[in-house]
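With one protein chain withheld, the remaining protein chains of the complex are depicted in position.
Chains: A and B, in written order; residue numbering restarts at 1 for each.
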Amino acid sequence: MIRLEGLSAVLGGQPVLDQVSLDLAPGSITGLVGESGSGKSMTALAIMGLLPPGTRATGRVMLDRRNLLDLPEPEMCRIRGRRIGMIFQEPMTALNPLMPIGDQVAEALRLHGGLDRTAALALARERLDRVGLPAPRFPLTLYPHELSGGQRQRVAIAMAIALRPGLLIADEPTTALDVTTQARILDLLKTLAREDGMALLLITHDLAVVAGMADRVAVMQGGRIVESGPAEAVFRQRRHPYTRQLIAASGYRPARNPRPVPPPLLEVREAVRDYRLPQGGLRALDRVSLTVGRGESVGLVGESGCGKSTLARVILGLDPLQAGQIRLDGQDVTAGRRMPRSLRARMQVVFQDPFGSFDPRWRVERLLAEPFHLTGRPPDWRDRVGAALEEVGLQPTDARRFIHEFSGGQRQRLAIARALIIRPALIVLDEAVSALDVRVRAQVLDLLARLQADHGLSYLFISHDLSVVRGMADRVLVMQAGRIVEEGPPEQVIGAPRHPQTQALVAAMPVIPAEWV
Amino acid sequence: MLRYLSRRMIVLGLSLLAASALIFSVTELVPGDPASFMLGTGAQPETLAALRQQMGLDRPLPLRYAAWAGAILQGDFGTSFTYRTPVGAMIAQRLQVSLPLALMALALAVAVALPVGLYGAARRGRAGGGLAMGATQLGIALPNFWFAMLLVLVFAVRLRWLPAGGFPGWSDPGAALKSLILPVVALALPQAAILARVLRSALVETQAQDYIRTARAKGLTSGQTLRRHALRNALIPVLTILGMQFSFLLAGAIIIENVFSLPGLGRMIFQAITQRDLIVVQSAVLVLVAAVNAVTFLVDLAYGAVDPRLRRA
Partner (left out) sequence: MRMALTLGGALAGLALAAAVLSAVWTPYDAGQMAIADKLRPPSAAHWFGTDHFGRDILSMAMLGAQTSMAVALVAVVIGMGLGVPLGLLAAARRGTWVDEIVMRGNDLVFAFPSLVIAILITAVRGPSALNAMIAIGIFNIPVFARVTRGAALPVWVLDYIRAARVSGKGAGLISLQHVLPNIAGLLIVQATIQFSLGILAEAGLSYVGLGAQPPTPSWGRMLAEAQTMVTLAPHVAVIPGLCILLTVLGLNLLGDGLRDALDPRLRVPR
């Protein structure tokens, strides 16, 4: 049993944790939910004694009647890994790339358990079996780069539970993974907690994940726990306004009234794109056909590597096709210089990463005016930039600022303003809301819906997450291994999926139980 | 691994081919051909023409290159114009000084840089680490030939522990080694300073990686993570620098050979240039460049050994 009592922390004069209290009981799963910057990860690092240098923590983290905050570093090293294990968000970088996975799992066993290498490796084998990486297919000699993201996260779990700690902290363990992989990893974590009687602290931004997993839920905002209790009670009662906002935003669907107009704006016919890789060829697009109508919003869903980003690139005329045809407004889309600028000006794009989407050295007005390269910069371009800023809910005076002065949500608004400035017919939204916190995401979805209604825009809305697409798309396409395997209205695709891939995606989609909402 | 190896071998071969062509064409630009240089200013035009023909200097450039390169492939580096001795034998004799000098300097540089770099990374932000890194700043700024002069002043002139220059030959290995100590130190320490800084910054960068956090969460102390996880990963950039440094080391060796009057390859190139003994210059420069390429090749192999991700590429 680990108990946090009035845990507070200050970093650089700023309070990052404020009177956090939590009970983490054996065999139970506690979900810690909040938006980015709410202090979830800080709480985890405080328990582990791994707070960033310069952070001062007060209060108590009690384990066996000892306050972990008071323990000297060598003592704490004996607690970490042995009594408390932890896994992190990014499985691709969480493992040492130069060390075989067996040795990485065995390391903790040798260190704390005093086992020799052979014995430790034997036990590591057992742990890897336990997390679903069985012996013949996954020898101990594999290196991390030979595994997929989900498999690496399993290795990380095997490392964390190697010594059967009483508490496992999982900090956004599935955020970087595909939905179906997420479901399997969450299943594994649940089984481990239940069968081994281990306390699990599951940190996530996703309310739906918590709803399906946790016995108890704590909601965090601004370094404080604003509400906590049994999961069902928290979801049903929603005593704190912040909890209400989070739940309302999590399945948000903007009000839309689409009226697609024929003929179709975008037609993709039998598109084929191959990549040459050292291991051989890869067919990223395998005779893909789709249409997007004028004023229509089409959702494109698939797991990583299914070809949806490649499709976006060829539609935008950034990569050439090997076969097939893409037509926009009846004109051929080709990659490179042959594509007329007037045709390029009919399309724009909004990317996922609000931080990488803008050149940090340019001012907002220059950033937003960049698409004018296609049309020629009109004399009143500054007014146009100002109008575009107002249209996405920002101030015309923001034009003189630099991008680092804006939050993630504001940057995504700027990206939309940039896409809008030359009045394109089609906007490709490539995971455009995936990196945003739920409340900001709801606002951006509203903005997108309003702009579509105002300007008769067509959207190609690309996402790995069916639940996001549901609120925005008139039609949903499901992609797998370079092919479109299912197509239909969102209710039909989610309510009655026909293709196995769609069924798997729907089944894996974390949902808040209907009766709790 | 085999594919990796064979690809590196092909790259090595092509590099040497290109380098030899470059060296050959550049030396062709040198004013005054060897024949007229050998005969002096008062030579009869007929004698000159005869000698040129005898030396093959009247043939077109590509043919002469092909002949030169083909001969080298068979181990024949040609004959020195001035000394009338086989260039291969001359180079072999000079390498007996240059090769030990370069290798010992490299070894010493690594031996010094490793602990200093580790110490600097482990004691980052503390007095000890700052002191170590300050010392490396001085080391990098130190001109090696001046350092060599100071070493001579102290250890040869004042203390009389070691010879100030010259090389007695390997017939007396003790004396030979003794005469190489100061040159090796002068060559190695500035290089060690660079290497130590690279190692430290690579270690510091590696320590910010996610897998270091994972290792800490397993209960490793910061020292254990440094040794068990960070060091091996930090070796990759260090290897790159090590390979590049060999080129600096050879350049430095040419100067150091001058300070200590060592009969090495560098000094031979100098003498050959002043005597317009172009075939010696060509061959000796080719040997130097080949040495750099060979080290690059070895570094590539070491990458493969350190990094499992490369073995399959």
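Of note:
Following the convention adopted for this analysis, contacts are C-beta pairs under 8 Å (C-beta built on N, C-alpha and C of every residue); 3 or more make two chains touch, one makes a residue touch a chain.
Source: prediction; values computed, not measured.
When the full complex is taken into account, the listed residue touching the unshown chain is A:353, out of A:267, A:329 or A:353.
Contact with the chain that does not appear here is found for just one residue of B:179, B:214 or B:293, B:293. Among the residues A:65, A:338, A:361 or A:400, only A:361 touches the chain that is left out of the figure. The missing chain lies against chain A, touching residues 52-54, 316, 318, 337, 341, 344-345, 347-349, 351-353, 356-361, 367, 370-371, 373-374, 415, 418.
For chain B, the list of residues touching the undisplayed chain reads 14-15, 18-19, 22-23, 26-27, 29-31, 137-138, 140-146, 149-150, 152-153, 157, 207-208, 244, 247-248, 250-252, 254-255, 258-259, 266, 269-270, 273, 281, 285, 288-289, 292-293, 296.
Operating definition for what follows: only the chains that are shown with their structure count from here on.
If each chain is reduced to the centroid of its CA atoms, chain A and chain B end up 50 Å from each other.
Interface residues of chain A facing chain B in the complex, by the touch rule stated above, are 48, 50, 73-74, 77-82, 85-86, 88, 90, 93-99, 107-108, 111-112, 143, 145, 156, 159-160, 278. Residues 209-211, 213-221, 224, 228-229, 232-233, 306-309, 313 of chain B are the ones touching chain A in the complex.
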